[in-house]
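Missing here: one protein chain of the complex. Every other protein chain is in place.
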C-alpha cells in the first residue's frame, strides 16, 4: 500500500482554500495535516464546508507552518505570500502558491504548458484564473505564429473570484442581474499572460477587459484577433486539437458556441472553441475559477511535484446539477 | 386644467424612496417639490435612478420639511419617523409613513380594507410588505369566520425588502442561490397582521416564518389553516372573488398554483389563490415588496387623502419583461 | 386639452409588445386602440401584464389593422413584417417596425443620430438592441476618425432578447448560472451597425461576438479598438460628452467601470464609458434590451413622427429596485 503524502493548506477558509480541502479529501495519496485560518482558528473545518470533509479544526498559520509537511499549499493574499513561502521552504517543504506573488519570478504552474519544469520545482506559482483561461485559449495561435500583434480579450467572472466581500456594491441587492467591467486597461493578469505566451512564440500585446457577472463561479473569455493570414475554421480546430491532444484538462469543442460555463463549473476542465472568417479569429474559453482557475490546477501542480499522475484525485469532478 | 398637488418625499434615496420618485414622475396630478436624502444631498436624483425621473437634486431632510407641501411621504427608518411626522404635520402637511412607527396607533393604510378611514386621515401608516400580503390573503377567511384559531404562514422576500446592505452574509457570493429563514417566531409584522385581521372578525393567532430569497424583489406567502368546517375549493374561490370584486389591486386566481412572483413584480397587484381539501385550506399570495408592499400602496394612500381615484398614476404598471 | 393620438400595437403579447403597452399606458398624448396577438386573441391584456395596463382585450392582427390608427407599432417577427407594414400604410397609418425587415432599406430609427430624418418618415425601422448599444458607443470614434479599421465587440444579453422559448437549452435548469456565445461571426446586427456607422464616417469592420447571460434583461457591450493615434482618456470622455451633450437618452460616465446593467435596466438610457492606454481604446455601454433596445426607442420614434418631444411618456422610467 502506498504512503500518504503530508500536505498543509494556508488560507484554508477562503473560497479557494475550502475547495482545496474538498479536493484533498478525495485525493487517494495525500493527507491534510494542517488547515490554517487565523480568523477561524479553533473552529472545526466542517463548520465552513457544511460536510465532513475533514476531522481537523482550523489552526493559526504559525501552527500550520510548525507541522511537518511535504508540500504547503498557500491560498493566501499576495502581500503575506513571500514571507510565508520562505518560512515553509526553510522548514523543508515544497510550496504551491496560489497568489500572484511569485508568478513573475518562479516556475509558472500552468500545467498544460510547463509540466516538465513544474515536476522539478520546489516553489510553483499557481496561475491566475483569467490567465489560465486566456493563455490556454491563445497558446496555439501564438505557438504557430498565427495571430497578429494585438489580442483583444473580454472576460467575465463569478464573484467568488474576488473573494469574500462585505460592501454594498457586492450585495445581492446591487449585483443581482448586474454586469459591470472592472480594472479596465489595468488588470494584474495581463503581464502574466504576456509572459507565459512569450515562452511559446512572439508575445502578443494583450488587452483584457474583465467583467463581474451576477453568478457565484465560472470564467468565460472571448478572444478576438487578426490572423497573419486567413486560416479556415476547420484547420484551426484541428490545430487546437493536435496541441491539446494529450491534455486531460483541456477540451477543444466543435465551435465557439459549444463552450459554456454550465459545462465547466464543478470540473477541472478548460473548454475552448475557435472559429475564423477571413483573417479574423474568435476563440471562446471557459473554466471554473475555483477549480481549474485555482484549487484544481493547484492539485495538478501538487501531483506533479509529488511525482504522481497529473489528475490524481481530480477525476470525479463533473458539472453541477 | 387641474391643479398639481405638491408632495415631498423623505428617505428618497432608499429602495422604496426611489420607487416613490419613479411612480410620482408618472402621476398626472402630483408634483414632487422635494426629495430628501441626508447622505445624498446635493446629488441629482437621476444619478441614482439611472433615468430622467426628476430634475431635482436630493436635499437635506430639514430643507425638505421647510418646503411647503400638501403631503409628505416618509420612506425613513422606524426610529426617526415619529419626530419627522410631527414636524411635517406642524407645518400643515398630511403624512404617509412607510415605516412601522405609526401602525399600532394611527389609521392603518391597507387600502383594500380601510379606504374610508384613510380618506379622512391626516397621518396614514402604510402597511408592511409581508403584512399587506398576508392580510389580503387571510381577510376573507377571517371575515366569514371560516378559519380556526391558528394561521400558519411561510413567506419569502427578495433582498430589497431589507434595504441596502454591506455585510458579507448579504453579498452575492453568499446569498446567490441561497434561501434562509430569519426572525423566526419574532417578526415585527405579526402584531400588525393580527391587529388588522381583528377588525374584520375574531383575530387569529398568526405564526409567520419569513425567508430571504436569492432575488431582488417580490414577496410570496403560503398560508395554511384548519377550516372550522369543510368548505369546497370552488366556494372559497367565489367567496374570495366576491370580497375583492371591486378591488383594482387584488386578483383572485383560479388556483394557488396560478399565483407567481413573475406576474406581480413590477405591478401594484396582489395575486391570491385558494384551495381546500376537507378542513384544510391553503392560500397563496404574491406582491412586489417595493410597489404594492411599499411605494405603490403609499401612492394609493396619497390618492385617497387627496380625494383622487385610488389607482391614479398606477395604471401603467406591469410585470417586468 | 390636447388630442390623443390613436396607435395600434401588433405582436403585443411578446416581451417587447408588452413593454410597448406598458409605456403607452403612461404616455400623456397617445391612446392604444388595438393590441394584436393572434395566439392570445380574446384574452384581456391584463392577463399577461399582471396589472391594469389596459382595458383592451387582444385582437387578431387583421382586426387591429382594420381599426383606424395614426401609427402602427409592429413588434412582430422579421418574416411577416413587410406585408403587415404595407397593409398598415395602405390604410393610411405610419409604421414603426421593431423587426429587422426594413433596417437596410428604410429610415433607420436610431434616435440619437437620425432624429431629423425620422420626423418626416412614414416608415421607421426601429434598430436592433445590440445595434443601438454598439452604434451609440462607437459613433464618436467614427465621426471623429479616431478608430482604425477593426472594431471588436463582445456583448451579452439577457434571455428576453431572444423572445419566449420552450427548449431545454433555455430552461432555467440549463441556463441558470450559464454563459455561452451564439451566432459567432454571423450575427445579423453587424451589417446594420456597419451601415449606420458608415453614415458618420469611414465605416469600420465590426466583429461582434454575442453572448447569452443568465439574466432576464439588459445588454452590456465591451468594444476594443486601436486608435489611429494615441488620445488621452480625458480627451475621449470630453469628446463623447460633447457629442451626446443634448441627448436625453445617453449618459457618458466618468469611466468604463461606471457603466452597469443595474443602472440601465428599467430605463430608456444608454450608458457609455470610455478609456484609453496608448493607442488602445475600450468603450463599455449598457442598455435595457426591451426599452432603449426596443420598446423605449420605438416610443421615441413614435414621438418624433407625431411631432412630440422625443422623450414624451418616458421620463418616469428608472432602474428597478
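Here are a few things to note about the model shown:
Per-chain residue numbering starts at 1, and chain names A, B and C are given in the order in which the chains are listed.
Note that in this section contacts are C-beta pairs under 8 Å (C-beta built on N, C-alpha and C of every residue); 3 or more make two chains touch, one makes a residue touch a chain.
Treat the numbers as computed from the prediction; the structure is a model and nothing was measured.
Only one of the listed residues, B:239, B:259 or B:272, touches the absent chain: B:259. Within the whole complex, the absent chain has one touching residue among C:13, C:175 or C:237, and that is C:175. For the chain left out of this panel, the touching residue among B:31, B:57 or B:207 is B:207.
Of the listed residues B:67, B:87 or B:178, the one in contact with the hidden chain in the full complex is B:178. By the touch criterion stated above, the residues of subunit C touching the omitted chain are 15, 159-160, 162, 164-168, 170-177, 214-216. Although one chain is not displayed, its contacts with subunit B can still be listed: residues 150, 152, 154, 156, 158, 173-175, 177-186, 207, 209, 211, 213-218, 220, 222, 224, 226, 255-257, 259-262, 265, 273, 275-277, 280, 282, 284, 286. Seen across the whole complex, the unshown chain contacts subunit A at 1, 15, 18-19, 21-23, 25-26, 28, 49-53, 158, 160, 177, 216-217, 248, 263-264, 266-269, 271, 290, 311, 315-321.
The rule is short, and it goes like this: only the chains that are shown with their structure count from here on.
Of all chains shown, C has the CA centroid lying nearest to the centroid of every protein CA atom. Top contact pair of chains, counted by C-beta pairs, is A-C.
Put simply, the C-alpha centre of subunit B and that of subunit C have 33 angstrom between them. With centres defined as mean CA coordinates, subunit C is found 38 Å away from subunit A. Under the contact definition stated at the top, the residues of subunit B that touch 2 or more other chains are 15, 160, 177, 216.
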